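Please find one structure pasted underneath; my questions will follow.
Here the complex is missing a single protein chain, while all its other protein chains stay put.
Chain lettering (A and B) follows the sequence in which the chains are written, and residue indices restart at 1 in each chain.
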Amino acid sequence: MQQKVEGYPLKEYTTKIRQIAKEALENREVTAIIGWRKKDFWWQSPVVFLEDPADVQQLVWDPFTIYSPVKFLLDWQESCAAKVGIFVKGCDSRGINRLLQDKRLERERVAVYGVPCGGKADAEKIRASFPSKEIKSVTLIGEELVLAVGEREERVKAEAYLLDKCLSCRHPNPVVYDKLVWEEVSPRQYADESRFARVQAVESLVTEERFAYWQRQFDRCIRCFACRNTCPACNCRVCIFDQAEPRWLGKANDPADTLNYHIIRAFHVAGRCFECGECERICPAGVPLQELNRKLIKGINDAYGDYEAGLDPTDVPPLGTYRGEDPAGFDES
Amino acid sequence: MKRIGVFICWCGSNIAATVDIDRVIAAAQKMSGVVYTDQNKYTCSEIGQAMIKDAIKEYRLDRVVIGSCSPRMHENTFRKTVESAGLNPYYLEIANIREQCSWVHKDKEAGTAKAISLIRTAVAKAAMNEALFAAEMPVTRRALVIGGGIAGIQAALDIADTGFEVDLVEREPSIGGRMAQLDKTFPTLDCSACILTPKMVDVAQHEKIKLITYAEVDKVEGYLGNFTVTIRSKARSVDLQKCIGCGECIAKCPSKVASEFEEGLVSRRAIYTPFPQAVPNKPAIDRAHCRFFTAGKCKVCQKVCPADAIDYEMADRLLTNQYGAIVVATGFDTHKLNNYGEYAYGKHPDVLTSLEFERLLNASGPTGGKILRPSDGKEPKTVAFIQCVGSRDKAKGNPYCAKICCMYTAKHAILLSEKVPGSKAFVFYIDVRTAGKDYEEFYTRAYEECGASYIKGNVSKVFPDGDKLLVRSVDVLSGALVELSVDMVVLAASVDARADAKELAQKLAVTVNAHKFFTEAHPKLRPVDTQTAGIFLAGMCQGPKDIPETVAQASAAAVKVAAIFSKQSLLGNPTVAEVEPKLCSGDLSCMAVCPYGAISEQVVEERRGREMVPRKIAQVNAALCQGCGACTVACRPGAINLKGFTNQQILAEVDAICL
Partner (left out) sequence: MPVTNEGFEPLIVAFCCNWCSYAGADLAGVSRMSYSSNVRIIRVPCSSRVNPSFIIRAFQRGADGVLVAGCHPGDCHYHSGNFFTRRRLTVLKQMMEYLGIEPERFQVRWISGSEGAKFAMVMNSVAEEIKRLGPNRKLRDVR
């Protein structure tokens, strides 16, 4: 499916975002804006918080406005009584619904500006093909990535350089918003096929091979908790893994305890994870967390019917309900 | 610093034979927090309990661990012991080293090691036990009795006589149950209707009893003292206020249906009263077989009714009522004989079940009380009675004994000899069971005075032989093959639980056994209680039994109900869930899984900077909470915890048990 948007005029989108932010701040609809800004390097477009309408010039929209700003809403709500405006991509917007469903966000206190997204770029993949020091800018136009490398312009097929999580994105358009910043885009062509591909690859291994595989992955885990910190489904006021009494999770970097952490976190987000992929993307050790979280989604879909989290904040997550005729993953005789 | 006392029971030799008590004591002495240990042969005895009480006082114990039989046996006993020594009863912890250790492991080494592990686990849990207090709950002083047979009738009368209100729900149009179908009852040969109908009338006239017939229980919610029950009062199509019971409608109804009361031997009408002494003695329309309801025709009953009592528009009504206790008295069914083709039942009209034979005996039955062969209407001179059809049969029937058949067959043999002079009864039996007062004498009368022939042997086949029936068996006492030509064969069909017993059990949250009989709380000592507080059992629905046992059980259930109602308020369950506000995010995942609606939202005020800010969190109503703990797992941070089985306690148990 071709993207409906003909070209991807970066400047126009950035302008649009700045315009919306400025108006909202000037009209005092919101007292602050959460968006993205450009930092020093070409791959850095981190989250920014603005309160002064004059500062909206900092806002950008480019292939690196990846970070989900949603978790910041939790802190915002706790510290400030006023309303905040937030720009969210398709994946981010499901995080909004996640917070709403978990009653961690009051809908009236947030103005949601939905930004349909054609995908974000993977800086690692770009660096593998182009000398990083020479890259001046990267722009996504339609299906192409346009790089300004030194004096020349390079045009490549975007798909090869997008983040893995974007390749299997099923909801590029925001599912909740007060304002849609521009026209919706078409869903990614092969999203459904690739969604459980890696899960199926692991499923094809036998028990010992599976354990060896996961042992290699989790051995790298340094228990930084970045995955938990970035995940909107992990929104408890006091996380179970931070508690000392009882001590559910030990402090030592014991392989069994690391497995304990990942098993329990995956269980806690089972049926609530909306596949934004931030956990895997943000992991500094490259642990393939989506392979784990998606396995649970697949299992729940197979057993209890297809369910997508973060689409409807009024529905009931699969582990919060049951049917008398539910199948079981064990011998019920 | 905890002061835990550990007491190991020998339970005679029940524990001591396969667990080395001294080694367990030695190990307990080394466990963290244990300051005192002792052992006793029978800890539940007065001496044993006194030993515990004395130790608590002398050694200032603040926690007690007992290694003994299952907590399901004596937890309440020992809780009272501990309480009488001045400790909160929930400072007690029991390690099950009998049912789950000494009785199931033959090797003393293994048994001792496991017992030590279980004690260690109980000590770890006890160290975290906290004082718990039950909340007071109000009681609705109205009982519900489900089933209007003799069991339900007796229970209702006894409860009502203690002064409390009772609703008696019966699914048939009349109360009376199986006893109404009987002719005479053993061992006195009392006329069944004569002893039953006065009680039926008492029920109808008792000011404390509300009779709800032609109704079933739809839904049950709540718990002891506070059950909310929805009763479906089925549409009779007859206005009971207007109906004068003249019976004109029945006489003129053109539709015929096999009569359930007459066991299918004759038919009844679509509008019918089940039997002449029915209470209420007013008809109901069986809509499934009524020409108006199935085909829109007829309406004769309405035309002939002098009181204008027929109401085709009547609809089922749902009544929702509050009850403090429930008695289940839903009775039994006769075993279906599909698997017993060898006895020609269903193939030959003169092969009957005992209940069908009972209807022949009854004066208001299909033959006016004469024993006549259905085939030709002649009196049978020889009748073979086959025992245990479908009972004591592991292969294709019920493995259990139906209890009543030996006695009612003796009764049938006696009545046959009285009603058909010169007749001869042949009873084919495996054993004759007469374990009741005057029962043995009654059976003796059958063969000594009434000429019944008792042949010990299973019948292999019954088949038609001209206008008679050939019964082939063996007499195991003499070893001879037996072949008898008889006029009639009566099969003592087994007793089955009701087909929908399990469905009702699930509504009530009580259990049934493999044969769908309701499970009592303890087979010996608590035969009328169920595991669910406030729900009691009476009669055949709990297991095969005769009328005196049924009546006794019904009265027992009534006393249990009265005991509940006689209290000012009830103590609820103290092991309830509780929310720790600091940990609660307010997502209410707990509320979604609570079966009792015990969780709601509450607003708390918290300091944020210099302000007090409101925040919504979860809250548990301790009076509604039944302590299942489903909420504790739905809660990801463990903000909601279960008293008596806290997260900390279970984690400590896991740690200890894996040592």
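Observations on the structure shown:
As a convention for this text, contacts are C-beta pairs under 8 Å (C-beta built on N, C-alpha and C of every residue); 3 or more make two chains touch, one makes a residue touch a chain.
Fair warning: this is a prediction, and the values are worked out from it, not measured in the lab.
Across the entire complex, the residue among A:55, A:184 or A:257 in touch with the chain not shown is A:257.
Across the entire complex, the residue among B:273, B:555 or B:575 in touch with the chain not shown is B:575. Counting the whole complex, the residues of subunit B in touch with the unshown chain are 70-73, 96, 98-101, 103-107, 110-111, 113-114, 117-118, 121, 505-506, 509, 511, 513-514, 519, 531-532, 575, 593, 595-596, 626-630, 632-634, 638, 642, 645, 647, 650-651, 653-655, 657-659. In the full complex, subunit A contacts the hidden chain through residues 202-203, 205, 207-215, 240, 248, 250, 252, 254-257, 259-260, 263-264, 266-267, 270-271, 292, 295-296, 299-300, 303-304, 318-319, 322-324, 326-332.
Going forward, only the chains that are shown with their structure count from here on.
Distance between chain centres (mean CA atoms), subunit A to subunit B: 56 Å. Those residues of subunit B that touch subunit A in the shared complex are 582-589, 592-593, 608, 616, 634, 636-639, 647-648, 651.
Within the complex formed with subunit B, the subunit A residues making contact are 78-79, 102-104, 235-240, 243, 245-246, 248, 268, 316, 319-321.
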